[in-house]
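Only one protein chain is missing; all other protein chains are in place.
Order of writing sets the labels: A and B. Residues in every chain begin at 1.
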Amino acid sequence: MKKKVISALLSIAMVATLLAGCGSKEAATEEAATEEAAPAEEAAPAEEAAPAEESAEAGEGQVYYLNFKPEVDEVWQSLAAKYTEETGVPVKVVTAASGTYEQTLKSEIANANAPTLFQINGPVGYQNWKDYCLDLKDTDLYSWLLDPSLVITGEDGGVYGIPYVVEGYGIIYNNAIMEKYAAMDGALVKSADEITNFDTLKSVVEDMQAKAADLGIEGVFASTSLTPGEDWRWQTHLANLPVYYEYKDKGISDTDALEFTYSDNYKNIFDLYINNSCTEPGLLGSKSVDDSMAEFALGKAAMVQNGNWGWGQISGVEGNTVAEGDVKFMPIYTGAAGEENQGLCTGTENFFCINSQASEADQKASIAFVEWIFSSDAGKDAVTNELGFIAPFNTFEDDEKPTDPLAQEVLRYMADSSKTSVAWNFTSFPSQQFKDDFGAALLEYAAGSIAWDDVKAVVVERWAAEKAATAEAE
Amino acid sequence: MQKTLKKYFVVFTVPTLIAFCLAFVVPFVMGLYLSFCKFTTVTNAEFVGLKNYFRAFEEPDFLNATWFTVRFAVIAIISINVLSFVMALLLTRKIKGTNLFRTVFFMPNLIGGIILGYIWQSMINAILVNYGTTLVANAKFGYIGLIVLMNWQMIGYMMIIYIAGLQNVPTDLIEAAHIDGATARQTLFRVKIPMVMPSISICLFLTLSNCFKLFDQNLALTAGAPSKKTAMMALDIYNTFYGRSGFEGVGQAKAVMFFIVVATIALTQLRFTRSKEVEQ
Partner (left out) sequence: MKTRKAVNHVVFVLLCILIVLFLTPIFFIILNSFKGKLFISDNPFALPTAETFAGLSNYINGVEKTNFFAAFGWSLFITVFSVIAIILLTSMTAYYITRVKSKFTSLIYYMFAFSMIVPFQMVMFTMSKLANTLHLNNPWGMVILYVGFGSGLSVFMFSGFVKSIPIEIEEAAMIDGCTPLQTYFGVVMPILKPTAITVAILNAMWIWNDYLLPYLVIGVSTNYKTIPVVVQYLVGSYGAKDMGAMMALLVLAIIPIVIFYLACQKYIIEGVVAGAVKG
């Protein structure tokens, strides 16, 4: 019997070796290549072997991009494959799990094969990663920027992060459902355009929720996804609004101590979201962003807060019932004074950085890859039509701007001079930890475990603590 | 013989020692040193004395995690050991199908922590959905969930050890007790339990150290949600290291303290077991 076990183990070992043989083909061919090179060197004159080696080394540049947005993983994978096909330069794209970008970057960048291309979310991110950011002042990419002031600059004036997308977010609504509502008896508005402040929004939403069955929806708002890691729409994007107004009142762009003076405004809209939804507040902790986009796409909900990047998620859902022409944006109203003129929240938190500690060949290869994406026809096509990016570079002609309905809406709001865009102040949020703590507090609030004042306390307290902690860490 | 063997030092020990140094000795010494340093990568360490240790307590996270770990461990250890002992008693009654029962009860122990965590996460969520809530909505659910999960995983394991212990109790001892007119209860408390004391201390030790060092299950089940209220010590250390920038030294300091706690438990247990064995 024992012999049998041992022979079984041995055969397992053999199978494993075979399997390993398949898996490590790459390594094997590399080895084979060096083996081939070695005898060649012996046989051929030294001069011949040397340049061959050199060119091999120069061509050895590799790109490893650590992608930030899981929802566009596939687009990046296919872009990488296309680029490799065209140029022969290997490009690897790895996507960090939702909400774990910093964490993944940290463990990956310490690896021998560290990412050569990564991204930071703004000045706060730059502080964490400045040791790894290469000065990009001399790149074409920088020279193409429409507005060079958007870049992340270091203390020495170098350019360490280049924004590659301008995005906007607000409340996405399904105009078909809104028109159906407007046509009903006793409708409070004749069209969604009449909603220009929180009070109107609230009464309309509550009225719609009461008539949900007649409208054929399960709830006005799609699920407020509060699963940890899936809560960035609330702890970052929605949280931008109260911070924006507080900064505006104080005339500042960053602070060590947030007072959260617009806490009630946040509560206004958050309560509206969770109480007029197709999901019970207690269940929000199991919902993901994908879930809520699917609910919107399937017509179960009439509204969802998200940005123009969400179009892919809406159009990609199987059984999608929302017509392209019916997808519209409205600003997020919270009951702040003067919000009638408020536009969408537009800005960027996506800056490309090149790993300064990667080999020079890899750095060059990475820059070339990024430049290819934003200048070649294939790259631009993917950026515009698949990623749906509004790219801030002059290499894009007017007819190369995205045509998807949400990007169109963002462009429309940006062009409308009567609306003031809300700046993305969340790039000044102290840390991911702060956002996670805020999100967790929101989850507990939605589940009914804690009161709103506790959430407010968490925000104020954690903001100060995290600002202090990051200052200390530097 | 010693002399001849001695010459073979390199062949017999060096490969293991190299691996041991790489994986353990060097990282351990470095870790100890780095807990007194400020660093982001190992190479840029700067000595800061005990500052990391103070910073570890500046935020409530670490103490909360410790307290949660203790609360979890106490209940889990008691429930696992009582239940597995009872099941071992049942399975030593010569009932048909004993082997099948033993096989099934032991199986969860072989499934990895990450997989177990996700199995139970979906199970618990499926139950809670009927009550309009989820696993991460309330720390109570995560707490109970972890205890249930650990019971599911470890009962079979402990039961096997108890069965082995019970089978070693000489049958004539039990028969003698019977003849003397001892009730079943008396036989259990006066004969069986004292005789399986070694098994009991082994099981206590195993459950204790497994509960204290728990990580995978914790990560997969709740990942500490909500608000880190269900994060145990190992997870808190992991989060400090990899979840935040500038806290590497604090993470290492927490790890050193965690090590001291775990080592103290292990050594106390060892001493306790030894002294018990001598008594017998």
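Assume a contact is a pair of C-beta atoms (placed from the backbone, for glycine too) under 8 Å apart; a residue touches a chain by one contact, two chains touch by 3 or more.
Quick caveat: nothing in here was measured; it's all calculated off a predicted structure.
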Task: Just list which of the chains on display the missing one touches.
output: A, B
Query: Which listed residue (A:Thr104, A:Gln209, A:Thr224 or A:Thr470) would be found touching the missing chain in the intact complex?
result: A:Thr104
Statement: By the document's definition of touch, the residue of A:Pro123, A:Gly158 or A:Gly229 touching the omitted chain is A:Gly229
- request: Spell out, residue by residue, where the missing chain touches chain A.
  value: 2, 5, 8-9, 12-13, 15-17, 19-20, 22-23, 64, 66, 69-71, 73, 92, 94-98, 100, 104, 107-108, 110-113, 115, 227, 229-230, 286, 288-291, 294, 313
Message: On chain B, where is the contact patch with the chain that was removed from view?
response: 1-2, 4-9, 11-13, 15-17, 19-28, 30-31, 34, 41-42, 87, 90-91, 93-97, 100-115, 118-120, 122-123, 125-126, 129, 152, 157, 160-161, 164, 198, 202-203, 206, 212-213, 215-216, 219-220, 234, 237-238, 241, 248, 251-252, 255-256, 258-259, 262-263, 266-267
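In this text, only the chains that are shown with their structure count from here on.
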- request: Go ahead and note the Å separation of the Cα centroids belonging to chain A and chain B.
  value: 38
- line: The residues of chain B that touch chain A in their complex are 40-41, 55, 59, 125, 129, 131-138, 223-228, 242-247
- line: In the complex, the residues of chain A that touch chain B are 102-103, 106-107, 110, 128, 131, 227-228, 280, 282-286, 431-433, 436-437, 440-441, 443-444, 446-447, 449, 458, 465, 469-470, 472-474
